[in-house]
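Missing here: one protein chain of the complex. Every other protein chain is in place.
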Amino acid sequence: MGRTKTNELGLLAADYNGRPSTLCPGCGHNSISNQIQQAAFEHSLDQHFVVKMSGIGCSSKTPAYFMGRSHAFNTIHGRMPSVTTGVMLVNHHLKAIGVSGDGDTGNIGFSQFKHLVRRNVPMVYIIENNGVYGLTKGQFSATADYGQKTKYAGKNELPAIDLCAEALLADCSFVARSFSGDAKQIRSLLRAAFSHRGTAVIDIISPCVTFNDAADSTKSYFWGKEHREILNEVGFVRGQEDIAVDYEEGKSQDVQLHDGGWVRLKKLDESHDPTDRTSAFRVLEQARKEQVIITGLIYIDQERATLVENARITDTPLVNLPEDQLRPSKATLDQALSELFG
Amino acid sequence: MGRTKTNELGLLAADYNGRPSTLCPGCGHNSISNQIQQAAFEHSLDQHFVVKMSGIGCSSKTPAYFMGRSHAFNTIHGRMPSVTTGVMLVNHHLKAIGVSGDGDTGNIGFSQFKHLVRRNVPMVYIIENNGVYGLTKGQFSATADYGQKTKYAGKNELPAIDLCAEALLADCSFVARSFSGDAKQIRSLLRAAFSHRGTAVIDIISPCVTFNDAADSTKSYFWGKEHREILNEVGFVRGQEDIAVDYEEGKSQDVQLHDGGWVRLKKLDESHDPTDRTSAFRVLEQARKEQVIITGLIYIDQERATLVENARITDTPLVNLPEDQLRPSKATLDQALSELFG
Amino acid sequence: MTVVDLQQAPATQLHSGQRIVNDFSFVVATTNGTGSQTSNNTLLRALFKMGVPATGKNLFPSNIYGLPTWFYIRVNKDNYRAHRSQAEVLVTYNFDTFAEDIAALPPGGVCIYPMDAPSGKKKWNVVTPSRDDIYYYRIPVDELTATMNPDQALKEYIANMVYVGAVAYLFNIDMGEIERALSYHFGGKAKPISMNFGLVKLAYDWAKDNLQKIDPYWCEAMPDATFTKDKIMIEGNAAAALGAVFGGVQFVAWYPITPSSSVAENLQSYLADYRHDEEGRATYAIVQAEDELAAIGMIVGAGWAGARSMTATSGPGISLMAEFTGLAYFAEVPAVIWDIQRMGPSTGLPTRTSQGDIIFTHFLGHGDTRQVVLLPANMEECFRFGWEAFDFAERLQTPVFVLSDLDLGMNQHVSSKFEYPERPMDRGKVLTAEDLQKLGGQWARYKDVDGDGITYRTLPGTDHPNAAYFTRGTGHNENAGYSEKVEDWHNNLKRLAHKMNTARELLPQPVIQQNKGAKIAIVSYGSNDYAIQEAIDYLKARHDLSVDYLRILALPLSPKVGEFINGYDRVYVVENNEEGQMAQLMRMDFPQKAPDLVSVARCNGMPLDAEWILSQVLERK
Partner (left out) sequence: MTVVDLQQAPATQLHSGQRIVNDFSFVVATTNGTGSQTSNNTLLRALFKMGVPATGKNLFPSNIYGLPTWFYIRVNKDNYRAHRSQAEVLVTYNFDTFAEDIAALPPGGVCIYPMDAPSGKKKWNVVTPSRDDIYYYRIPVDELTATMNPDQALKEYIANMVYVGAVAYLFNIDMGEIERALSYHFGGKAKPISMNFGLVKLAYDWAKDNLQKIDPYWCEAMPDATFTKDKIMIEGNAAAALGAVFGGVQFVAWYPITPSSSVAENLQSYLADYRHDEEGRATYAIVQAEDELAAIGMIVGAGWAGARSMTATSGPGISLMAEFTGLAYFAEVPAVIWDIQRMGPSTGLPTRTSQGDIIFTHFLGHGDTRQVVLLPANMEECFRFGWEAFDFAERLQTPVFVLSDLDLGMNQHVSSKFEYPERPMDRGKVLTAEDLQKLGGQWARYKDVDGDGITYRTLPGTDHPNAAYFTRGTGHNENAGYSEKVEDWHNNLKRLAHKMNTARELLPQPVIQQNKGAKIAIVSYGSNDYAIQEAIDYLKARHDLSVDYLRILALPLSPKVGEFINGYDRVYVVENNEEGQMAQLMRMDFPQKAPDLVSVARCNGMPLDAEWILSQVLERK
């Protein structure tokens, strides 16, 4: 089975493939691409009505690597939210999957991110969060841990921005967190997000093999001293195998990264009520204190009106309206002119 | 007394005056300007070492109206935070008083605001918050209440951004809120802020007489139907007297605005521990639910290192270093060149 | 200014007794936020209805309340509609600018001012005007206003009606038309109309009883003139919005900024009126964005998805839109951006007009970007470009900037009634699922099939397995694949250049006005048109100098501009900015003729006026 199984649209999993990835081998982002296409397949998403949206960064390149039959817009750095807002208002029959990085979202695009969430634009907003700028070679982003060190960027002296908490505070209607190696969890969160009406933010910790490589980062690989001595140039990238994890709801799991570093993941269980905003804040604040990465669906509000709903537009997407619905009649012009002074 | 009293610098209160205000009579911003200069006088701030920073808006104009002996930089819309960051790093002996509006800070400048706070740039950051864009004639800003109506902008369909909660989430080291009419509270918060090492954010609800004029806004004046019928152009501004309030800690007070609208203020008392971040969040979340405006010092962290401290710069401000400390010697250049391949 | 107690203004009779009819200007000096706009527009509208060509210019400050404002009304029987910098009749309620306003009058000018305090704040009753070569009329503003017993809050507002009444009497403006104008302004609501018109009448009657007309200026109805017949009055920003509504605009995102906000605000109200389906659902969406970066991003997204989308902004917004419009240019996404130009650099003077964004906008975006620009000159073109800009944007798959200015955008102008679009919408080269079916799924997003540099696109949501393509601001090949190959890059940029050449022919062609034998010509664009027409008439009439005229409507420049200028010894490029920006662009595009281009440029916040243009042409012969 597997390879020849078709979904409700009669498509094979392979029909959801994109182009070959040009990211570093072992990059967390690749795992996420795989899960997106897998979840889309399982969910029988109609690719012709999907738009893949992104900014700039290694993460933002990934829409090229999945769902090749969907339109995609790789926009500019940090501005995917506004572009997607425009797209969804004029064609609300589309399903938007946005992919961004922590730099793209937490730094240059922070304001757009917050305002998009506040507007509850219908879309799935995936952040491939590695705490660094991968594409520009390893500088810290705003989600880098306080005190974190990497060999390229030194030590980070600023507190990390928690993008889930930020989304929550901006009245996000779906907030989740996961880890790139947790295929099953990502898939189930994605499928829930695909079914959500408003903005679904999924912040996925996704280690950068190449640059986020000091032991004391929650998002990192550790490279031994020995290696660092030999490698004093950025020009060399050591490929890695993907990390995979699989653990139970309510449990925590320490994940050893390739080179010795650890992250502690903790999966929310049913005792957490994701419809309670106050408790969602509490869970995040608690995780912050304990330095664990809480994963799972943190918050969901199925009632909040979306931007499209508030716009009270025609059921037919605006882009599909015929000319006679867009250009009022000559009589209407005469009417408008007659209401002017004249 | 009063008028002839001098402060520790031997200056009169009048020495802290600026130019005459060109704002609308009764604008909340004018009351705040008065309190800033009064607090500066009382605090014996040395104006020669104060910089007044602002963006663009009615609020951002106000630095012209107080403390005429201080340098001021009225920058561009939403970008006061970055400019102030630069100023303070190169001259940390200065005291920066930033004045911004809710549009300036919560909309176009949102990202700069959040990142400034995150960096803990030493400054007093005052937001004169009226829920509208005053200077461009009354459009809603991001702090406008959900469901709020004004005659110029219609109904607001988006949730309000709470700038205190936003500051708090960005690890702000001093978060306070007040009301433009509460002279005493503003002064005491300002004096506390003047003494604070890091970023002190004071969000001051400051009604716009002219545009935020519907009864159901927490930041508004109500104008009767009668008036609206007569006035169908923006060109006419009805001047007002300043509103003044004065009430006890721990108490709440309903303030009737000129034209019938009400806001409910509630002053924090000693039972609130402003050093407890979790409880600060709780207080804000509670106020949100109850639709009251909580005022007072919401959070303070006196320990957090400032950006300047993290930069480990000379005690002498960078701008005061002499050439021989800025330009290394010829020998150093030779040294640097010798370390190059050659 | 000496301050003495003075009950009577000096009223020396200076003029020769000759009446100057329908050929002079008023200036009304007030402070903003006091409601004088209602009064000024009322006068303007009344004149218009009398058949008298009248042009209003509002000079207002960049704040909300209490700073000096001047409103100019030029009355001109020959229908010259440009701004005149000289006003003969001053009406002032503004004590603070009294001295400078008086000083600006010509000998024999007229000054009308209060004899008491209209706002209760200033001591008009103790002022002595500094000149004795002008006519004065003083009016008891406060006293008359009080008679109406207005709500205290409205006193200042209502007080403006006093000068309307006095002016109506002194200059012979039809009271019936004034009432009509007020009725229009107040949407027919009886109470405010009667309150306001009541005071106008009171003042009119007072003036009749108490003032002796001693100055030479008169208005006279022109019942037979056609200048205003069948015409409308409208602001450029409203015309633009209305045009866009009839252009089928589907999406608007904007961020408030003077003087562009009223484009969006007019859109909002026109769309609400005219663009809902039977069930009352909107056939458009409009978003107030959090800033200009988001506004432009949203319309680029909407344009990419296939909608007619637009924004409106001014200088600072244009600066902030540079990165996004560079993307839209390179990824070939349609979008329409109105720039209502104000004075720069930087925040500059937000409430003053200018044509200062020409070069910057044309090259907006780093790295060899070229943007399409339209240049409306009047209300008809604001309306027309309102809809046509979408056709060009979608046809060319590129951002289209419409560079209007504050003078056009925020002043009331007389205009012909707008013509309904004469052709169906041009939605450009879009392949549908059916088209793809026919093509067997064979197509390439950036392949120049038709030889015009314009390629085919598909929209997201096209139900065909080959419809999708990957849009990017990075280098790409014909199939929209990422490519760093030299040939791919080259082919693409060459095609884009070719597309811009297609644009040169496709976009509105210059308007040319030629006389036999003219050796010199003027080239200009936009709102300068009124002043240039007038200057050309004067040059002929006063100096017997024939001057031809070409008005540019679009960038990149049409080859016709090059052909035209080749025919003259000297070409004056007239514009309202510091640098002489269009002259610079012409030097770039027509280097062979560069030596003969004379830049005539000025930027002082006011629209250009005929006398200045004339003097420049004469001086620099």
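Some notes on this structure:
The first chain written gets the first letter, and so on, giving A, B and C; residue counts start at 1 in each chain.
Everything that follows uses one rule, which is that contacts are C-beta pairs under 8 Å (C-beta built on N, C-alpha and C of every residue); 3 or more make two chains touch, one makes a residue touch a chain.
Treat the numbers as computed from the prediction; the structure is a model and nothing was measured.
Of the chains on view, those touched by the hidden chain across the whole complex are A, B, C. Here the missing chain is touched by one residue of C:565, C:597 or C:614, and it is C:597. Checked against the full complex, the one of C:62, C:76, C:378 or C:558 touching the unshown chain is C:62. Of the listed positions B:27, B:45, B:58 or B:89, the one in contact with the omitted chain in the full complex is B:89.
Interface note: of C:133, C:368 or C:419, the residue touching the hidden chain in the full complex is C:368. Of the candidate positions C:322, C:396 or C:550, contact with the unshown chain belongs to C:322. Screening C:420, C:489 or C:612 for touch with the missing chain picks out C:489.
Along chain C, the points of touch with the absent chain fall at residues 61-62, 315-316, 318-320, 322-323, 326-327, 329-331, 341-352, 354, 356-357, 359-361, 363-370, 472-475, 484, 486, 489-490, 493, 497, 577-579, 581, 584, 587-588, 591-592, 594-595, 597, 603-606.
By the touch rule set out above, chain B reaches the unshown chain at residues 47-49, 51, 63-64, 68-76, 79, 81-87, 89-91, 93-94, 111-112, 115, 119, 307, 311-315, 317-319, 321, 323, 325-328, 330, 332-333, 336-337, 340-342. Listed for chain A, the residues touching the missing chain in the whole complex are 22-25, 56, 58, 61, 76-78, 107-108, 110, 133-137, 139-140, 142, 210, 227, 229-233, 235-239.
Heads up, the rule we're going with is that only the chains that are shown with their structure count from here on.
As a whole-number value, the distance joining the C-alpha centres of chain A and chain C reads 44 Å. Work out the mean CA point of chain B and of chain C, and you get 36 Å between them.
Residue numbers of chain A whose C-beta contacts span two or more other chains: 111, 115, 119. Shown for chain C are the residues in touch with two or more other chains, namely 290-291.
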